[in-house]
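Here the complex is missing one protein chain, while the rest keep their positions.
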Amino acid sequence: MAGFNKVVNTYEEALSGLSDSMTVIAGGFGLCGIPEGLIAHIKTMGVKDLTVVSNNCGVDGFGLGLLLEDKQISKMVSSYVGENALFEKQLLNGELEVELTPQGTLAEKMRAGGAGIPAFYTATGYGTPVGEGKEVKEFDGRPYILEHAITGDFAIVKAWKADKFGNCVFRHTAQNFNPMAATAGKITVVEVEEIVEPGTLSPSEIHTPGIYVNRIIKGEFEKRIERRVVAKEDV
Amino acid sequence: MAGFNKVVNTYEEALSGLSDSMTVIAGGFGLCGIPEGLIAHIKTMGVKDLTVVSNNCGVDGFGLGLLLEDKQISKMVSSYVGENALFEKQLLNGELEVELTPQGTLAEKMRAGGAGIPAFYTATGYGTPVGEGKEVKEFDGRPYILEHAITGDFAIVKAWKADKFGNCVFRHTAQNFNPMAATAGKITVVEVEEIVEPGTLSPSEIHTPGIYVNRIIKGEFEKRIERRVVAKEDV
Amino acid sequence: MALTRDQIAMRVAQEFKDGDYVNLGIGIPTLAANYVPGDISVMLQSENGLLGMGRYPTEAEVDADMINAGKETVTATTGASIFNSAESFAMIRGGHVDFTVLGAFEVDVSGNIASWMIPGKLVKGMGGAMDLVAGAKNIIVTMTHTDKHGNSKLLPACTLPLTGVNCITRIITDLAVLSVEDGAFVLQEKAPGVSVEEIKEKTLGKLIVPDDVAEMVF
Partner (left out) sequence: MALTRDQIAMRVAQEFKDGDYVNLGIGIPTLAANYVPGDISVMLQSENGLLGMGRYPTEAEVDADMINAGKETVTATTGASIFNSAESFAMIRGGHVDFTVLGAFEVDVSGNIASWMIPGKLVKGMGGAMDLVAGAKNIIVTMTHTDKHGNSKLLPACTLPLTGVNCITRIITDLAVLSVEDGAFVLQEKAPGVSVEEIKEKTLGKLIVPDDVAEMVF
């Protein structure tokens, strides 16, 4: 099954073909379940004018926040971008554009992109700034807005384990946007904690089937915690 | 967590509230992964004029085919109904209406119904009899048709294991339409091979979260095989 | 006396029924989890993909892969399920979550809510709030009755950009419990020691006051 072995050994190979002005879809929620090494390598590559689709934009100095340092991102599509001073500055300067998208709509847009559904109706955002300029249609007397799918030139994904064929499982809430991102990239690159042999993962427990995955790289993860909250009392 | 214990002990309780002219969404593909006991009990109940949404309609004398015997189904929404002489007869007699729906569109309609998406665009069926009378819209120069979500008064689902809170896992390809059906019923009833204690199933391996499930009943399954094909040579 | 944040949360928790699935926003709504009556259980949905959110972890339990929608470290309860963001919002948008509790800057007599954006201030984003107000079966808004300048937050029409339209049916403030019905706020309960006059004075939108208004019971 040589043709299905998707493991690459360097970040150069993993991100080969990524160039200026491309759209990159990134998995992760806050700093949880983000492809740390892939993001760091995009910084090293120095590609510019990226559109990045991700629920958040990391924090100053970590995660996608790294790509703000050299102004590599020209547009973010996100639901919440409040954790980042550099982001604020570039936004106010007009160096960075942001398309705020409701979190559920964002997840569904990625899923739709991967699933060949060019657009869908949702009540989310109707009558709000999000609905402005969008097609409205009533179903059963309730108004809905038409939202379009998102696809990316690249998708960068963080999984817990993947087998060499690209079948992935995610750990706890580090799953989040990763499975949808994986379906929506022309080239999908998965950075994992552990690469296993095909057959190791139970077929019915696979979160992302290998068909969506083009390249797999073993990463090292800091897994920085954004808000460490610990139980106050004995539990 | 008494409020989350969804286990019922009789089929009467499991299907309480099901009445004439309702829409029932059923999981299963062919005879694989069908809620055998729930279907048999619907026959016993004798409710009539049902609209049944299911990829297939069982075979003569088994599965949904049972509900044809007393003409309980007035309309089927399916992708393929070719395995059933009684079905043919009632269709030709005009006793039964069938709305043929492409398999992927059917799965997506159920998912959309459960996910609060009233309609979506797909290229499937454009330019064919399936597309007739439906709204057409172009995206990136390709025409797509608008398909509407499906929801049911009841969904009947077959799972392998469920915990008492309704978290379900499915076995092998008996998964098929079951997870989508589970999301699309106003009342979702799951018939399972085994009921387990909450905490037994790993949270990240659950196929259907309990929030979708209203009632759980332990069933006995014949698991009839539609096309038993065995390897001819030594393997 | 106006309620404290914890008292508002306590009153919110009285709304829950045994077996409810509930999504709690950041702030006062989150506090409500501490006051769920002992004889019922609710399951908390966290929109980053967790149904069955538990307490905060001990030091030993802290796990970077286990967070809630507020990005705090958290645990899962027995019988929890974990899933992706599309599934999480399918659940929310599809109306499977029984209750959403969230804060707001303003609500109005049409059931509109503004909670995410103040023009001129930096906009951080709506997160999942627009999906939640569009999808949950019952939405409870918790907020103070007036802003820090004493201006009413219960208006004839919201002035800020909206989070959702025609979706708010119940409001719990530091002064009162109100429903939204047919273009008016209807006073359901008042906080202990708060007069109907004070509530009238601080409610700018049309307010209907029934003959008999109960006092909240804790």
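Letters A, B and C name the chains as they come in the text, with residue numbers starting at 1 for each one.
Everything that follows uses one rule, which is that contacts are C-beta pairs under 8 Å (C-beta built on N, C-alpha and C of every residue); 3 or more make two chains touch, one makes a residue touch a chain.
A quick note: this is a predicted structure, and the numbers were derived from the prediction, not measured.
Undergrad: Report, in label order, the displayed chains that the undisplayed chain touches.
TA: It touches the following shown chains in the full complex: A, B.
Undergrad: Which of these, B:R111, B:K164 or B:R215, touches the one chain of the complex that we don't see?
TA: Answering carefully, the residue with contact to the hidden chain is B:R111.
Undergrad: Tell me, which residues in chain B touch the chain that this view leaves out?
TA: Looking at chain B, the ones touching the missing chain are residues 29-33, 55, 78-82, 88, 91-92, 100, 102-108, 110-111, 122-130, 160, 170-180, 207, 223-232, 235.
Undergrad: Taking the full complex into account, what residues of chain A touch the chain not shown?
TA: On the chain A side, contact with the omitted chain comes from 1-4, 111, 113-117, 163-165, 167, 183, 198-199, 203-204, 206, 209-212.
We adopt the following convention: only the chains that are shown with their structure count from here on.
Undergrad: Please identify the chain with the largest separation between its CA centroid and the CA centroid of chain A.
TA: B
Undergrad: Counting in whole Å, what is the centre-to-centre distance of chain A and chain B, each centre being its mean C-alpha position?
TA: Each chain reduced to its C-alpha mean, chain A and chain B end up 32 Å apart.
Undergrad: Got the chain C residues that touch at least 2 other chains?
TA: Only 76, 82-83, 89-90, 92-93, 134-135 qualify.
Undergrad: Would you please write down the residue numbers of chain B that are in contact with two or more other chains?
TA: Within chain B, residues 115-117, 203-204 contact more than one other chain.
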